[in-house]
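Note that one protein chain of the assembly has been removed; the remaining protein chains are unaltered in position.
By letter and in written order, the chains are A, B and C; residue numbering begins at 1 in each of them.
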């Protein structure tokens, strides 16, 4: 294990201690539980936005809590859901009286706990709505979008819903916009190496040097075609883009935002190399790119690999995407 | 090799093509050479700030070209200096009539080429001054600072000089401030894995799973004590901080900015775990932290590891550090 | 007829926690093959916490003990399996609230509520290759044992046998839920990790009634 850690079982809590120490003016926790992570200043009257999920994906999930994005996040162990109890505590802390929207990824453990939390919140008189990210094209065929995993594309849901909530939209409107973002985003990933859960200490799957797996999920879930010999960057992009473009489908005349996401160990150099090809292919297809994002948005600790997400834009999504945001992990000026 | 690339020899130029495609409104190139990277809009009258160095360290070096930071960067092959010819082209393109300051890291190849470029620029009537980053405590003993490598701490030189130049300071003043930042920053790194130069295809040094090397440079240059068994995060921080604190020295009552830099493959989770301990130790020493920075600021492609930099602040440095900046790779609101 | 009382139920959770520790690597490997490999971790952690919480819980109402176990498990192991089992335990606790002991019919009633809780939360059906595929057969065997008026030990033994057979049958199934569903046909030939946990639960229950500790 090549990790800068102390005791594996302290990994998540010590990471959180570091975050609270670094950003005391921006974030804090409630319920006397480090894992109930909330914005320092909750705006009364604003619709509350909560997310949550397993650790090991920074900046996902808690990294999007801050100005112009989310209000709270319950934090699970590595690759494990937080508990319904923690979700409920966050929900109560961030409710500004206008209800709370849950936005999280399509994983059974998370769904079960968020559903339980929503039932409990209702008992406390808090209206909760839910939008589940399910952007990973590789994880289920078209028509079964409800079975698809949520991966990096959830960033767009946070950004769009966050900007709308910050601007004063009500719960129904924020939900409508989050759903619109969800319906218009598609992602494909490729992994080049496994990652190691600290408490397990060895990779839970193997990917040898010179191998890749297109379509692999951010916990190492398998892709559509299994392992293959590592292809060139251009070939990989072509294959991933073909799947994405056909799925929505994206067509000539569309305008999109592109998100090139590193899974953890992949250098920025390589992300730009991927973007080069994405830009070439989209130009050839007559699809315009606005607001490209490149960097680490949803990782699997030290996994090597990347994902490509496309969000089809209209004026509404575009103007919400362009709004400024400011969290300890994500800063954007007005575009 | 686990890399998302096409032909290794095209790595740098294809990466640059991706960057220009992604940020056409912010950066461009001159001299018909992709590797002569400059800001799209040069302010007449502003002191020009140029850097340069080998590729493979993104966001170093070109990532700091943009509003509130630098104006141009000559881009070398992986771990190789750009040429004097390229540096000269960038110098001419960014000179707004008030002279140009070179800020780059202390590496022989770069020095020789920047010196040559400065001689050639003088012939063209452009005043050039030079400040060389040399923050790596591990690379030479105290008293021989001029022999020390420049690593992640150079970020502070860019930020401080960039803010001063943007505010209209003249060449002498910008140089004074860059020197002040240089004199007050110290860095120590630790590596947990090697990295692979694309055109070489295999690591140029070995670091086995479970090993570390404290003090290793960003090209794999050795540290002070050689390889050792991987220690806990807290032990590593304690050892690195001890060297940093003793060197300046930083003392009770000082105020510092801390930069925790990932070398490439190290997850943000681990960086925050390191920060947790840094914060504990500095608090115990009576040293106050303002403006912590955590993320990837100077990498070695997919190398695992991290560095810690401390900048001793005074009011002047602090206010320059707090100024906004906006490049394709680094965004900061006014702090 | 013999009854499982508070002490017996606590002994059951203690045995189950020990069993999880003993089988940790097996669960990790099963889940690594068609999931994310955390099941050994979550189950040892979750039932370790339950067993600890119950140690100092001076309650004689078996319903309250089950609820306590469920609430503890929900907080300590909020994974798919942890949350499903917690939901099941909370329902089971509701179903037998106020009782001081469970005879074979009581156990069947408890197991029924437990399985229904898991079904309701997870929306899976038998054959989907989940924990239900070991627990449903166990439930049916227990009901049959009640009709045949078997002893407590024999009844639970029959349930355990059925669970083990149900577990073996998961090798012929394709996963329809959770992370395993992404593996599709590749889950064929592999034993379901969650169903394995279901069989362990029956195994611990059998060991408890065989021991006789806390039986009144």
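Convention: a contact is a pair of C-beta atoms (placed from the backbone, for glycine too) under 8 Å apart; a residue touches a chain by one contact, two chains touch by 3 or more.
Bear in mind that the values here come from a model prediction, so they are computed numbers and not experimental data.
*Asks:* Need the list of shown chains touched by the one chain that isn't shown.
*Replies:* B
*Asks:* Touching the left-out chain: which of B:219, B:276 or B:323?
*Replies:* If we include the chain that is not displayed, B:219 is the one touching it.
*Asks:* Going by the contact rule already stated, which one of B:83, B:261, B:299 or B:327 would touch the omitted chain in the full complex?
*Replies:* B:83
*Asks:* Which is it among B:23, B:39, B:149 or B:268 that touches the chain not included here?
*Replies:* B:149
*Asks:* Based on the whole complex, identify which of B:6, B:91 or B:113 touches the chain you can't see.
*Replies:* B:113
*Asks:* Take the complete complex as the reference. Which residues in chain B touch the chain that isn't displayed?
*Replies:* Chain B touches the missing chain through residues 76, 79-86, 107-109, 112-113, 115-116, 139-140, 147, 149, 197, 199-200, 204-205, 217, 219-222.
Here, only the chains that are shown with their structure count from here on.
*Asks:* Starting at chain A, how many touch steps does it take at minimum to reach chain C?
*Replies:* 1
*Asks:* Could you find the chain whose CA centre sits the greatest distance from that of chain A?
*Replies:* Between chain A and the rest, the longest centre separation is with C.
*Asks:* In angstrom, rounded to a whole number, how far apart do the mean CA points of chain A and chain C lie?
*Replies:* Each chain reduced to its C-alpha mean, chain A and chain C end up 33 Å apart.
*Asks:* Could you pull out the residues of chain A that touch at least 2 other chains?
*Replies:* Nothing qualifies.
*Asks:* Name the residues of chain C that each touch 2 or more other chains.
*Replies:* Answer for chain C, listing residues that touch two or more other chains: there are none.
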